[in-house]
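Note that one protein chain is taken out, while the other chains of the complex remain in position.
Our next item is chain A:
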Amino acid sequence: MKVKMLSRNPDSYVRETKLDLQRVPRNYDPTLHPFEVPREYVRALNATKLERVFAKPFLASLDGHRDGVSCLAKHPKSLATVLSGACDGEVRIWNLTKRKCIRMIQAHEGFVRGICTRFCGTSFFTVGDDKTVKQWKMDGPSYGEEEEPLHTILGKTVYTGIDHHWKEAVFATCGQQVDIWDEQRTSPICSMTWGFDSISSVKFNPIETFLLGSCASDRNIVLYDMRQATPLKKVILDMRTNTICWNPMEAFIFTAANEDYNLYTFDMRALDTPLMIHMDHVSAVLDVDYSPTGKDFVSASFDKSIRIFPVDKSRSREVYHTKRMQHVICVKWTSDSKYIMCGSDEMNIRLWKANASEKLGVLTSREKAATDYNQRLKEKFQHHPHIKRISRHRHLPKSIYSQIQEQRIMKEARRRKELNRIKHSKPGSVQRVSEKKKRVVAVVK
């Protein structure tokens, strides 16, 4: 009998240097790697579980304000800098890496209603309850200088919001009407009105920069064209819209945060039906901000939680809350799309991770490959009941939880009633109106 021995060429397994990875010879013959589906399923299950284990989104709380935080602004050039205005008229500038306040200004008397940075990041604007618009330098006053605004514009009425143009020295304020200001002048170069109610917020479109959107307290959202100095269209919803936000990657898409607990994503060319109704909040939605990638947005609600929605989904993928966080008034997604900041009633600004279980810091290539693989596995098996259950599981405070239950019952009752009405009336006399159409009262040309 012959003895058969394995023989190997050292070239195939000896490393050239110590730093090289050990070469692992692979045989991709499928018969040698059986049970691929069950094995990948188990991997996906484990990945999902680990994702939940490592989901620790809360990073830091920035405290220092002496009243509720009413507005937040990002620095256009520096990721570490954040500006916040409070209800007592104080503006603070924070350094996120140090998690410290680096500057403090008593900007207004009464609320700071709005704050925005200039596109170059050298100065910022605030509006307050004292009917003033103030421009401030981003750098602190030099030695011996007093803390003073660069310019102050005294208006006739209260300004409730401000936003700066994305490319030019133009900013817009809102209040009784939408005013467009040249930075060099003390009077607006153009003001636009439509209706008589006070306008609560105004936002420039980041892509087609001559477009503006505003929302007023008479339940409408109005779009303006700055070049033609005219409003374009108005859509009236069921309830008041608190603020809107434009998608930074899709020029004609914006999302409105509404009082009726929902968010509405519109295509501005077809305002009669919202593209998507995002519902999960159990109280009025107060603020919304898009991720810079344009794939998700975050919303802040009066129900003491913030939620992250994918743009194309009607349900949120994440909900963040802490025991101490009260009504969240403002929220911002940082420009690198990794973090979320929210300012709330109880005077704190909180910093969250945008992906709850993401590992921070530099990843090695193998770590990255592993996370990518896990991500893909989770996507692949997302419909399997166990994995779905685990990945969807979130803890909620009791108040929100019970509210959700309650609202589910209410919604079900409404649905049942509608069905009954259809059932018991003459066929064709009662039309079913789609949920999306129901929310839009009218579109005014």
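FYI, a residue touches a chain if its C-beta (ideal position, glycine included) is under 8 Å from a C-beta of that chain, and two chains touch if they have at least 3 such contacts; residues count from 1.
Heads up, the rule we're going with is that contacts and distances are computed from a predicted model.
Engineer: Assuming one chain is omitted from the figure, identify its UniProt name from "U3 small nucleolar RNA-associated protein 14 homolog A isoform X2", "DNA polymerase epsilon subunit 4", "DNA replication complex GINS protein PSF2" or "glutathione transferase".
Structural biologist: So, among "U3 small nucleolar RNA-associated protein 14 homolog A isoform X2", "DNA polymerase epsilon subunit 4", "DNA replication complex GINS protein PSF2" or "glutathione transferase", the name matching the hidden chain's UniProt entry is "U3 small nucleolar RNA-associated protein 14 homolog A isoform X2".
Engineer: In the full complex, which of A:Leu6, A:Leu19 or A:Val53 touches the chain missing from this view?
Structural biologist: Considering all chains, including the one not shown, the answer is A:Leu6.
Engineer: Which listed residue, A:Met138, A:Ile199 or A:Met226, touches the chain dropped from view?
Structural biologist: With A:Met138, A:Ile199 or A:Met226 as choices, the missing chain is touched by A:Met226.
Engineer: Based on the whole complex, identify which of A:Ser142, A:Thr364 or A:Ser429 touches the chain you can't see.
Structural biologist: Answering carefully, the residue with contact to the hidden chain is A:Ser142.
Engineer: If I consider the whole complex, including the chain that's not displayed, which of A:Asp63, A:Glu250, A:Glu418 or A:Glu435 touches that chain?
Structural biologist: A:Glu250
Engineer: Taking the full complex into account, what residues of chain A touch the chain not shown?
Structural biologist: 2-7, 28, 30, 33, 36-37, 39-41, 43, 76-77, 79, 142-144, 156, 165-170, 180, 182, 187-191, 206-211, 223, 225-233, 248-253, 268-269, 292-295, 335-338, 362, 369, 372-373, 375-377, 380-381, 383-386, 445
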